[in-house]
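Let's look at chain A:
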Amino acid sequence: MIERFSSGFHPFVLPFLAGMVFVLGYCVYGIVRILFQLTGEDRRRFFLSLITPRTALKNIRDIFCDCLLHVKLWKRNRMLGFMHSSIAFGWFMLIVLGHVEVMLFLPERIRLFYYPIFFNFFVAETDSTIQGSLLFFLMDFFLLVVLVGIALAMVKRVRSRLFGLRRTPRPSLLNRVGLYALWAIFPLRLLAESFTAHISGGSFLTIPANWVFRQFLGNDLNMLPTWWAYSIALGVFMFVLPFTRYMHIPAEMMLIPMRNAGLKIRGARKGFARVQVYSCPNCGVCIDACPMSADKANLKDCTVYLTRQMRRGNERRIAEISDKCLLCGKCEAVCQVGVEGPKLRLMNRAERNYAVKADYSGVPVTALSEAARGGKVLYYSGCMSQLVPSIGRSMESVFRKAGVDYFWMDREGGVCCGRPMMTAGRLEEAAGIVRKNTEVILGSGADTMVVSCPICYKMFTEEYSLPGVRVVHYVNHMEELLQEGRLVPTRSDLCYVYHDPCELGRGCGIYEEPRRLLGRLAGIAEAEKNRSESVCCGGSLGSLTLTFAKREKITKASLENLYASNADAIATACPLCTATFARYADRPVRDLAEIVDRQTEGKLKPAEI
Partner candidate 1 sequence: MMDFGFKLSKSATLDLDRADTGRYERLCALEPDARICMNCGSCSATCTAAPFSGMSLRKVILGLQRGQDVRPMLQGCMLCGKCSMVCPRGINTRHLILTLCRIYD
Partner candidate 2 sequence: MKENVVVIGGGVAGMEAARQLLLLGYNPILVEQQDHLGGHVAQWNRLFPDMAPAGDLVRRLWDGITDANIFLETRVTSVNRLKDDYLVMLSNGVSISCRAILIASGFKLFDAARKEEYGYGVYDHVVTNADLESWFNGNESDRIPSAPRSVGFVHCVGSRDLKAGNSQCSKVCCITAVKQAIEMKERFPEARVYCFYMDLRLFGKKYEDFYIRAQQEFGIQFIRGRVSEVGETLDGRLQVKAEDTLSGKPLKVQLDLLVLMAGMSCNPDVAELARMARLDIDSDGFLRSLDNTAGIDVSNRPGIFYAGACTGAKTVPETLGEARSAALDIHRYLQGR
Partner candidate 3 sequence: MIYEGKQKIWQDYQKEIPDDHWYYVRSCIRQNFFPASERKFTDITQQILGKDVYETPYHTTCGGIAYHCDAIPQVTVMTIVARQFALMTEAGYENYVPSCVTSFGNYVEILETWHEFPELETRIREQLWKACRREFNKPKYLAHTSDLIYHWRNEIAEKARVRLIDRETGEPMRMAEHIGCHYAKMFPSKGIGGAEYPYVLAGMIESWGGQVVDYPERRHCCGYGFRQYHTKANRGYCVSNTHKKFESMEPYGIQAILTNCPGCCYFMDRWQYVIAEQTGKTYGKDGFGIPVFTYEELAGLVLGYDPWDLGLQLHQVAVEPFLDRIGVEYDPKAKYLGVNKEDLLRPELPVNLKCF
């Protein structure tokens, strides 16, 4: 093992070095800034989680699985997973092995952090030992792995469908520079190491390549320029990295521990939100997932564009994207990194100042709670159910058949649950509504509250504190009634396809209960995309700016997803979905309450009801 340069330095490393210093400086600065933006409590919690063995181990595992192996991507699409993990893991191994080489052969050079990268330039004849040749073999092997990944990446640029992506975001100019630099790095490394292989040694890639090149080019003149080019490609990549999607590489390593520490987004532009924005790899999975993509006009309004615009600080577009979103949560469900697109939008909405503040002092809390006294079970149908009267009517029938002592608290209209106000970003106003409803409910003396609207249900379970009152989703309640034998099912010949409402499925994690319930009463089929990948009906109150007319395509696309099941009818568990689908559906749309009412009989005889 001979060191070719006693100084251990050659000017070609400078571009790399500069890039490295720049990117490290940038990241350190970024981390410090973000840590300062966290609230004191969050910061404490974060540091604590770093030294708590359980979370620390989880951090390491998650970073290894998500950032290097891209396990989630493998699950989504094998090609996509292979491409990403081959580049990430291969590159990681090249760096690790580079360091191993240096430590093994020239431990005194380990402090020069360009040494592991350009090891083959600085040494000669290192493959003469078994250790050396094994390392050279591994280096060539992982380089090959990366090169395969890069080749796939090139294919993906032109044929993204092979990777399960219908649409990909258009990269910006800087992103292109970064991309081409990244593409260039590894072929250049292969060239550089190949040109040097007769001096430094090499393995199954570099030695034959060196031999081939020598036949053609005949001299060593090409050696130095390729090392320069390699270094420059690395330098360029690192210089542009903070301004490109490749920032997700360092950002995600910050995101994972923060998420594991249990941090929540508290402001649209600061702290954890910022980490999420930078963690977005611009892969574009969310474009296909977004239900709004059914209309070409909305293609640039999904999360990948939100993070892009938030990085650019384009306020007009940020507002536009934030307000248009249906908040269905699908982008978050499919996101490989875990960017909370809906939450980011919500917080952007919350930043706005409304000159007219709400005033709910006119809500006659006492009168409402007095009126609600009497029933042990309160039934809250929600505003939207009043536009789908079959739900309330069916619920009443079910209650009566099962002999439930109930009171329908908002039969004549009540106080909204506050969720629509919250999704508009008016958190204070929403809290005001929550206070009013809380007073009414607690004042009623009921011990159970059955909620049939998933929008309300999510709100009641997440934002309300109702001591002594059990908030039950009507699906669970009806299932209980069936289990207790208070309702006797009769099966229908109809086959229903169950549509997971966003707020119930992705919102509350309730996927199986409705299917179980429906399965006892009728045939059940699955939509093409279901459960966490269910397609929003388009009626969501989450969107502030989508007009009635602009929702049509979204609804129709969502219906197509349901029609794929060839079911006779559509079942869902949300008044908004029911009303929205009913507008365009070519087959019956029924709420679960209606189906339960149709397909059950009470144990009580009609006279006792």
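Selection rule, in plain terms: all candidates are chains of the complex that A comes from, given by their letters.
Brief remarks on what is shown
The definition used in the following text is that a residue touches a chain if its C-beta (ideal position, glycine included) is under 8 Å from a C-beta of that chain, and two chains touch if they have at least 3 such contacts; residues count from 1.
What you are looking at is a predicted structure, and each value in this text was computed from that prediction instead of being measured.
Here chain A touches, in this complex, candidate 1 (chosen among 1, 2 or 3). Those residues of chain A lying in contact with candidate 1 across their complex are 323, 352-360, 362-364, 383-384, 386-387, 413-416, 418, 420-421, 424, 426, 429, 433, 541, 544-549, 579.
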